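One chain of protein is taken out of this complex; the other chains stay put.
Order of writing sets the labels: A, B and C. Residues in every chain begin at 1.
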Amino acid sequence: MNRKAIVQRSRRGMNNSNILLMITIGLFIVMYTAGSIVYADKGFDHLQTFLNILINNAGLICVACGMTCVLLTGGIDISVGALIGMVCMFMAVGIEFWGLSSPVLMILILLIGITFGLVQGLCVGYLNIQPFIVTMAGMFFARGMTAVISTQQVTIKSDEFFVMLANLKFFIPFEIGAYVNSKGRLMVPFFRLPVIIALCVLVAVFLILRYTRFGRSLYAVGGNQQSAALMGLDVKKTRMKAYMLSSFLCAIGGICYVLNTMAGTASQAAGLEMDAISSAVIGGTLLTGGVGNVIGSFFGVLINGTISSLVKTHGKLISSWSNVVTAILLCVFIVLQAVFTKLKENRKR
Amino acid sequence: MEDRVVLTMRGITMTFPGVLALDGVDFTLRKGEIHALMGENGAGKSTLIKCLTGVYQCDSGEIHVDGMEEPVQNHSTLEAQRNGISTVYQEVNLCPNLSVMENLFVGREPVTKAGTIDRRVMLKRAQQLMEDLGLSIDVQQTLENYSLALQQMIAIARAVDMECKILILDEPTSSLDDSEVAKLFSLMRKLRDQGVGIVFVTHFLEQVYEVCDRITVLRNGLLVGEYPLSELPRVNLIAAMMGKDIDDLKEIKPESCQNNCAEPLISAEGLSHVNKIKPFDLQIRQGEVIGLTGLLGSGRSELARTIYGADKAQTGTLKVKDKKVHINHPIDAMRLGMGMLPDDRKAEGVIADLTVRENIVLGIQALRGIMNLLPMKEQCEIADRFIELLQIKTPSRETLVKQLSGGNQQKVIIARWLATNPDFLILDEPTRGIDIGTKTEIQKLIIRLADEGKGILFISSEIDEMLRTCNRLAVLRDGEKVGELQGDMTQERVMHAIAGGENV
Amino acid sequence: MKIKRAIKKITGMQMFLPIASMLLVMAVNIIYDVSNGNAVFNFFTISLRNGVLFGRIIDILNRGSEVAILAIGMTLVVSAAAGADISVGSVMSLAGGMCCMLLAGFGNANVSQYAVPLWVGLVAGLAIACLCGAFNGYLVSYLNIQPMVATLILFSAGRAIGLLLCNSTIVYVRVPSFQFLGGYFWMLPTPIIIAAACVLVMSLILKHTALGMYIQSVGINKNAARIAGFKSRRIIFTAFVISGLCAGIAGLVATSRIYSADTNNIGLNMELDAILAVALGGNSLGGGKFRLAGSIVGAYTIQAITTTLYALGISSAQAPVFKAVIVILIVTIQSPAVTAYFERRAVAKALRANKEAMRV
Partner (left out) sequence: AEDLIKVGFAQVGHESDWRNANTENYKGVFTAENGYELSFVDCDNDNAVQLEAVRSFIEQDLDYIIIAPIETAGWNTVLAEAKDAGIPVIIADRNVDADPSEYTTRVGTDMVKEGETAGLWLAEYMAGAEANILVIEGTVGSSAALGRSEGFNNIAKDHPEWKIIDSQSGDFTQAGGQQVMESFLKSYPGQFNVVVCHNDNEAYGAMDAMDAAGVTYGVDGDVILISYDATKAGLTYTLEGKINCNVECNPIQAAFVKEVIEKLEAGEAVEAFTLVVDEAFVAPGITSQYATTMTAELLAARPY
């Protein structure tokens, strides 16, 4: 009995999701450090480079959080990219053509997000249609709707409040990480409003997943849907809520996104769903459901952002090589993850 | 004594496509009684329970729960729980990815004032609960790290912990060993004394006579009758369940050791599997039934799997008919004439969405290879033959196997292996969840197969079943083969060996 | 009564829902034509023009070929690995790029003469597609990576590699014989014939070998299938290779249609259509049981939707809205919840009939 207890104590806390998360964080640190050393002369070691990753990916962080929740239930939501595109267009056209004020539009957008998620959730949860197909239809719908709203490229410039929000700069205090560039300007690192929104979302979703019944039932449903139902969980409702949450966070992400791009165009955020999914997966979320958390997804986004930032800093890759390099890095990453998992399983055996 | 009724079910009828699973069944449960629900495989026990707990919506019939005016119609387990019905289903139904603690409390977590989950309280209560059941496990560990038996205990703990008027246990003991069963029974008695009505489904008659107060018997979806325990002796119970008398189990006895001199069929030398099974030697001769025995989790299944190649052995050699062989994959073992019925039916046995026919011919097909499809006519013939032979209760051979009752699914897998006609067959808990009549049939079958010159490796948690069928017993302790028993085997001697008192 | 029984027999058939969905889409055209004063079967008229068959139905069959071919492989992958192969679109483009690059010689962008014999180009295109399939298959089966994640790698790299092979340009091979695969054979567009041949070959394989049983078993319960003697990993691997091959064939057809390797656009978003085809055919994306015929009907249904939207003159940017609505309609009809509802009603009716019979 004693021996068993000891064995168990040593195993404690090292379950699947944790180990994947540790791998992810470890690899991120290694990759970022290596980048900083190799590209020190190109400014990769500036604090601003890191903040830029956050600024550029604030929308993606929100979306990845929502995506994680859906993936946890064993579902998938590929409508997010199109939904963001629609939100951006709605915002832009709302401000520029319909003359609505931005706070009203933001509330409308959140409502649209919830409704969109509700419909998808109903189809998945209550009609039991396959998530991939439902959200694919959602994707078609949102893309089409974007074109229905407008086929033009619309710049947001007439709503002063919104422009002010977009231009808000939060400087790092005490000029930490500041430097003088070759033009003689003092560059003080800064971040923008979307970063704050995204980090708040991240923390909120983390808490929801860990400390609420709803959060835990997402895991239960993903672990085994049938069992969850037999244990007395309302599986249908839980699944529906997951899609609502995803679309809602996607709407918030859309606001972050449009604060960054300040434009509505037909093909905005195309393929964002794949970025969100790959971030979640890199962060240790399993597509089969039940395993993962948003901290992992956050680091997934950072890793994707770092890869992309490295490619841009390199600056010599001809067009398609950058895609190939990104894919190779992704591949190395996924394979490493698989190998680690396998090693760990073998040890358990 | 006042018989206060907590549950009445009247005229429950339930149909599945092609099957009338329940036909006007009545059931009454009183306060503070343990009520056995008995019947053969496929009699409709699990279905009746699922109608009660809202997993299925019955086609007609009424359910009354004590304290409610209106007839209740549960639409989901959640509703049933609210109505005071707590259930442990036949197959373990927990979430493998959650920790033990979360499995115990999912959906009813203790919350703080802010409405968030109070993990500290949850941890404390979970540990308390496990302690009460006498289980020393880490409740923060993920569930999938624990064996089926422990999972079963955890499922029971979960059900018991809920404030309920009615507790339903559908074959909770099928994967438990005696000590666990004892723990469970004391728990059940405690609850009974607190006034909970308990429905208990099992195929172990001794257990019925040990704890139950009353028995309801189903046959083929029809109610046979409800009897107080004292009025229904064992023989009558069997007769009621099967609709006929059966020759008693006691008659079976292997002609022991007559084949002692026969050729060794399988011999393992120093075979091992990292972290689980320490190197062991084992010889199995033709015409011999060898049993593996040991405590829960002592590695019986693992040892068998190592021989079969389901888990690849790391060291040692395996000889089949004196020829050294390398098994990398189960199919290699099958080509050498082996077969293995795994213990976890749901995870490794049935292929749920295939038909009965397909499940039966699967093994033969694997042997023939992918290019060599077994003609449809032969498939049907084989399937029909085994449905007949093992009396598999199925509407047709084209029924999906997941629609069969648990016991009948087991028979389908047995049929799969018999169809491949192996020289050496590993049967890991073949009688788990199988009714008494069929159990006898299977035991007879094992002996008959041995008589035909096959070698059998038999694993079962029921010691008398092993004693009845085996020529020899290998004893395992903590993943190590500690000895063999032969000749005059008695229950005491075996128990002693397992517990580690005697070094065999 | 007889009619009723006949109706029941038809609606009970496995392929009823997919085919009904298809007919539903077609019906829209009849309504449109009638309301616009065209001949009722305007949409369906097939005429002989310029020596070849001409009409919207032919268009559907022709343009749907690539998705139909992809759907074959996708069905097997979905069934065996319980996840989709999202790299097929990229692999199509890669196969086309490989083929054209060899036929034109590396670095040439516009040739009217083969640099190597035609068959070398075609075989190389198929070979690299199979290689991609093998790569995916290896990741999924031997490294246990989830299908969608594993194929994500080639999803983003495949197209780019194709582009590199083609020196980042569109490589034109202006040789008539190269246009054959996407051209006409006798009176019919060749893609129709190729798709039909692929479907035929695959159904013969499924009929005469145990591949179907292997794949389904593995897809439903990998562990059980392994214990029962199937090499689960090899089966999954095979399914991916077949999917790669199908993508290769589809890629060559698409390339031949435009006698050039337009690597950026060949097979763009085709993976979505292929997955949709599998689902519209009534197959579960969760693996296990599959019906090839369903997927094929699904593939042509998608093309029918697209062609219909063209015929109705709906702007291609807004068309997705309608596509979404139609897709949701179709899958709702086929959804387990709705089917279960009708089944329950049927049971209730039978029970009532039973009771009445008893009373009598």
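By our rule, a contact is a pair of C-beta atoms (placed from the backbone, for glycine too) under 8 Å apart; a residue touches a chain by one contact, two chains touch by 3 or more.
A quick note: this is a predicted structure, and the numbers were derived from the prediction, not measured.
The chain not shown here is in contact, across the full complex, with A, C. For the chain left out of this panel, the touching residue among C:F135, C:F155 or C:Y184 is C:Y184.
Among the residues A:I78, A:I112, A:I129 or A:I156, only A:I156 touches the chain that is left out of the figure. Across the entire complex, the residue among C:R56, C:R226, C:R291 or C:K323 in touch with the chain not shown is C:R56.
Touching the chain that is not shown, out of C:I170, C:M202 or C:I227: C:I170 (per the contact rule at the top).
Considering the complete assembly, chain A touches the hidden chain via residues 42-44, 46, 48-49, 52, 55-56, 59, 92, 147, 151-157, 163, 166-167, 181-185, 187, 257, 260-271, 308-309, 311-313, 315-320, 322-323.
Residues 49-50, 52, 54-56, 59, 63, 109-110, 163, 168-170, 172, 184, 254, 257-258, 260, 262, 264-266, 307, 310-311, 313, 315-317 are the ones on chain C that touch the missing chain.
Rule of thumb we're sticking to: only the chains that are shown with their structure count from here on.
Because contacts link each chain to all the remaining chains, their graph is best described as complete. More C-beta pairs touch across the A-C interface than across any other pair of chains. Centre-to-centre spacing of chain B and chain C amounts to 43 Å, using the average Cα coordinate of each chain. In this assembly, the C-alpha centroid of chain A lies 31 Å from the C-alpha centroid of chain C.
Against chain A, the residues of chain B that register as touching in their complex are 55, 76-78, 80-81, 87, 89, 93-99, 102-103, 106-109, 111, 115-117, 119, 136-138, 140-142, 145, 158, 273-276, 311.
Put simply, chain A touches chain B in their complex at residues 1, 4-5, 8-9, 11-13, 15-16, 207, 210-213, 216-217, 219-220, 222-224, 226-234, 290-291, 346-349.
Across the complex, chain C meets chain A through its residues 83-84, 139, 143-146, 148-150, 152-157, 159-161, 163-164, 168, 272, 275-276, 279, 284-286, 315, 317-325, 327-328, 331-332, 335-338.
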